[in-house]
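The complex appears here without one of its protein chains, the remainder shown in place.
Letters A and B name the chains as they come in the text, with residue numbers starting at 1 for each one.
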Amino acid sequence: MEIFGRLTIDSLPFYSAIAASGAAVTMLGALSVMALITYFGAWRLVLFDWVSSLDHKKIGIMYIMIALVMLLRGFIDAAMMRSQQAIAYNNDGYLPPGHFDQIFTSHGTIMIFFMAMPFLSGLINLIMPQQIGARDVAFPFMNSVNLWLTAAGAGLVLISLVIGQFSTAGWTGYPPYSGAEYNPGVGVDYWLWAVLISGVGSTMSGINFLVTIIKCRAPGMYLFRMPLFTWTVFVTSILMIFAFPALTVACGMLALDRTFGMHFFTNAMGGNMMNYINLFWLWGHPEVYILILPAFGVFSEVVATFSQKRLFGYISLVLATVAIGLLSFTVWLHHFFTMGSSANVNAFFGIMTTIIAVPTGVKVFDWLLTMYRGRIIFKPPMLFTIGFLVTFVIGGLSGVLLAMPPVDYLLHNTTFLIAHFHNMIIPGVLFGYLAGYMFWFPKAFGFKLNEKWGAWSFWCWIIGFYIAFMPLYVLGLMGMPRRMEHYDVAAWQMHLIIAAVGAFIIFLGIVCLGVQLALSIRDRQQALDLTGDPWNGRSLEWATSSPPAPYNFAVLPKVRSVDAFWDMKQRGVAYHQPDRYVDLVLPKNSFIGAFIGGAGFVFGFAMVWYMWWLAVLCLAAIALAVIVRASDDDTDYVMLASDVKEIEDARCAELAKAPRNEMADDPGFAGEPVLEASA
Amino acid sequence: MTATTTMDATPISHEKYEERAFGFWIYLMSDAIIFALLFATYVVMLGNTAGGPTGKELFSLERAAGETALLLLSSATFGFAAVALANADKSRSLLWLLVTVALGAGFLFLEFREFRGMIAQGAGPDRSGFLSAFFTLVGTHGVHVSIGILGIFVIIGQVLIKGLTTPVVSRLARLGLFWHFLDIIWVAIFSVVYLPGLF
Partner (left out) sequence: MIVRLALPYRLQRVASAFGLVLLCSGCGALTSPDLDPSGPVTLAERLLLFDAVSIMMIVVVPVFIMTALFTWRYRGTNRNARYTPNFAYYWPVEILVWGVPAAIIVWLGFHLWEGTHRLDPYKAIDQGVEALRVEAVAQDWKWLFIYPEQNIAVVNELVFPSGTPLALRITSDTVMNSFVIPALGGQIYAMAGMQTRLHLLADKPGRFMGRNVQYSGRGFADQQFDAIATFSKEDFEAWAAKVKASLDTLDAATYEQLAKPSAKVPVTYYSGVEPNLFDKIIAKWRRGDEIDPSAPLPANGNRRMRNSGDLR
C-alpha cells in the first residue's frame, strides 16, 4: 500500500499554462489572506473570536464570506467559457482541450453548492433566529460543524486546481461517463467528495433550522405571526432534510462504483444509469426550491419595508410557499423527459411542473400589490427586487415552455435550457441574496453599505444579465447544444459575442460590489447604524442593536402581532428597558467544529488519491472529536446579569444619541409608524 | 429560552433536552429516507444479476433468522437497560448495556461471515448490480449498527465516570431511539431482502 496512493508529481498542473495560472492564483489567494491576517496581527481575533465561534451571527457571516469568494471563482469560470465560445468558430479557441469541460463542470458545481447554498445558509443563520426572537439556533455546535464541512467541500474544489484535475462530467455527473470506466482519473472523485461532504452539512443545517423554528420562538410568536422570510426558511429546511439524502445516496453509490468497482450505474454487469438520474433529480429539483425560497423570503421583507407598507396577502404567501415545497417533490422527471418514459409518465410530470408555476405567480402578484399604494424608496435592495419581478417572469415563461414534453424534446440540452435556469437563478436566487446582503449588512456590522455603488452594481448585473442570456435563448432555438467547446455554425458566433459582452458587464457589476465594500469600510464612521433599525423595519431583527449583542435579546420580546417590531414601535414599547436583568446562558467557543471540517477536507482528499490509511485516520479523528464533544457537559457559560446590563446600558446611550427614525431624512419617507396614544 | 440562575447545577435547561430529542427524531427521519432509497434501488435491481448468482442461491434463512433473533433481542435488552436507568440502578443498566453490545456484536459477526462467504465464492458487490445493491443496503445497516455499538461503549464510559446525570441519561435515550430504529430497518431488510429472496 503506497503512502501517497495515486498521487504523483505529475498531478501538479504543469501540463498547461492556464492550469498552472489557475493553481498559482489559488495559492496566491490563500497566501495573501494569511499574510493580511498576520499584517494586522489578527490571528487571535480570527481564531478565537471567529473560527471557534458558535454564535449563529458570526457563523452566518463566515458562510457569506465563503459565498462571495466562490462567486468570484465561479464567475471567472463563466468568463472563460463565454470568451472561449465567442472566438471558437471553426477553431479550437484559446483553452487547451479538456479545460473547457472542467470549467463548465466547476462553474455549475461552485455556483450551486458553494455560492448559493452558503449564501442562503449565511443569511438564514444571521437573521432567522433574530426574527423569531430567539437567542441562537437550536444546535449551535452542529451549526459550526456544518459551516466547516461546507468549507471543506469548497476547499476540495479549490485544491483540485492545484493538485490533479477537476471533473469534466458536468455539475450533474451523469454516469456512465462519470464512472470509473470512462473517467478513471481524480476529477470526478474530487467532485463526488466535495458534494458528499458539504451535503452532510446541508442536511444537518436543515435539521438545525427546522428545530429552531419549531422550538425556539419567543412568547407570542405563533407560526402565523412569523415574518415571511422565516416561513420560507421553515419550508426550505424541510426540503433540505428530505431532499439531501437522495443526493447522498446517488453520489454515494457512484463513489462505490468508482472506488470499489460496484455496478450501480455501469453499462454492463447489471448497472442502470437511469437510477442515478432519478435519484439525482429527486434531490435536484427540491434543491432549486431550496435555493429560491429564501430569496423569495428576502424579497417579501424588502418589498414591504421599502414600500413602507404591510406585506400584501400574508396568508396567501404562506400557503403558496408551502404548496411550492410540497409540489417540488412531484416534478423531478422534467429534467429527463428525453430519457424515453411513456407519454403518460412524461405528461403527468409535465402537468405537475406547470402546476408549480401557479403559487409562484401568486407570490409575484402579492409582491406587486405590496407596492401598490405604498411609498416606494429605491434603495439598492429594492432595485434588485424590482429587477427580479420583471426578469424572473421571463424565466418562468421559458420554464412553462420546457415543461411541455414535446417542446422539451427540441430544447433539452440546448442553450435555451441554460438561459432558462440562469434566468431563474440570477434574477431570482442571486438578486435575492444580494438584496439580502445589502439589506442586512448594517445589522451584521453596524454600518451601512455605500448606496451609489450598490445601485451601479445592480444596473451592471441586470443589463449584463439580459445581454449575456437573451442570446442564449435564441441560440437554443437555433439548435446550439450546451457544453460546446467549439462549433462550426457561423450564425451562432454573433450571439456568442454578444453574450460575452454581457458577461463583461456582469464582471463590472462584481467590481462594483467590491468597490462598494471597500468604500463602505473606509467610510464606516459616517454611515453608522446607531439604532439597529436603519430602514424603519417591521420584523424583530431590527429590534436588536447593530451589531447585536451575543445574546440578541436581553429580554425575550413578547409578540402581539405579525410585523412584530412595527407593532412594538406603534405601541411605543420598542426600546423598553426592564427593571432587572437576569443571567444568560450562552455556548462557549469550540474549535472542534473547525477540526471536524478540516478532518473532512483531508478525508476527501485522501479518498480522491486512494490514500486509504489517511482516510481511515481522518474518520477516526472525526469519531474521536464527536465523542469528546458528546462527553463534554460543560459547553456553556453564564453571562452575569451585571454584564448584560452593561451592554444594554451602552446601547441605550447610543439610542439616545441617534435620530428617532433613521429613515426620516429620506425624501420618500412616509412618516410611519405613528405612535398610538400612550397608555 | 428561559435563562437559569447560577445556582442551578446543570446549566442546560429542560427545553434544551427536549430540542435535542426532537432534533434527533428529525435526523432519524432523514436516515429513514436514505434507507428508503436504498430499498427502492435494491428492488429495482433485483433482476440485474448479470448472469451471476441470485438471492435464492446465496441467502440462508437460518442465518437471517439468527441475525434477526440477535438484533431483536438486543433491542429488548436495551429496553431493560432503560428501565434500570429509570430506577436509577446503575449496575443493572450497565449490565444490560453490555449484553446489548454482545448481542449486537453477535449480529455483526454473523453478517461479516455472510459477506465474507459471498465474496469468497465470487458473489461480492462487484459481481453484479443486484449484489452491489444488496451489499450496500445490508452493509449500510451494518455500519449503523457498528456506530451504535461504539455509541453504547461511549455511554457506558460516561455512566461509569459521571454517573446517571441528566445529560448522560438524555444521550442514552437518544441512543436508544437509534438502536430501535435500526431494529425496524432490519425487520424491513428481512422482509424485503431475505424472505422474498428465498422464494
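Methods note: a residue touches a chain if its C-beta (ideal position, glycine included) is under 8 Å from a C-beta of that chain, and two chains touch if they have at least 3 such contacts.
Not measured: the values here are computed from a predicted model.
Undergrad: Touch as defined at the start, partner being the missing chain; which of A:633, A:648 or A:666 qualifies?
TA: The one listed residue touching the chain not shown is A:666.
Undergrad: Which listed residue, A:112, A:192, A:362 or A:639, touches the chain dropped from view?
TA: Among A:112, A:192, A:362 or A:639, only A:362 touches the chain that is not shown.
Undergrad: Check the options A:163, A:477 or A:647 and report the residue that touches the missing chain.
TA: Considering all chains, including the one not shown, the answer is A:477.
Undergrad: Of the residues A:6, A:486 or A:524, which one touches the chain left out of the display?
TA: A:486
Undergrad: Write the list of chain A residues that the hidden chain touches.
TA: Considering the whole complex, chain A reaches the absent chain at 97-98, 101, 168-170, 174-177, 182, 267-269, 273-274, 307-316, 336, 338-340, 342-344, 346-347, 350-351, 354-355, 357-358, 361-362, 364-366, 368-369, 371-380, 383, 386, 389-390, 393-394, 396-397, 400-401, 403-414, 451-452, 455, 459, 462-463, 466-467, 470-471, 473-474, 477-479, 481-487, 489, 491-492, 494-495, 498, 666-670, 672.
We take it that only the chains that are shown with their structure count from here on.
Undergrad: CA centre of chain A versus CA centre of chain B: separation in Å?
TA: 34
Undergrad: Quick check: in the complex, which residue numbers of chain A touch chain B?
TA: Contacts found on chain A: 134-135, 138-139, 203-204, 206-208, 210-211, 214-216, 241-242, 244-246, 248-249, 253, 256-257, 260-264, 266, 268-272, 275, 279, 282, 556, 582-585, 623, 627, 630-631, 633, 636, 638, 640.
Undergrad: Can you list the chain B residues touching chain A in their complex?
TA: 1, 3-6, 10-13, 15, 18-20, 22-23, 26-27, 29-31, 33-34, 37-38, 41, 44-45, 48-50, 52, 125-133, 135-136, 150, 154, 157-158, 162, 165, 167, 171
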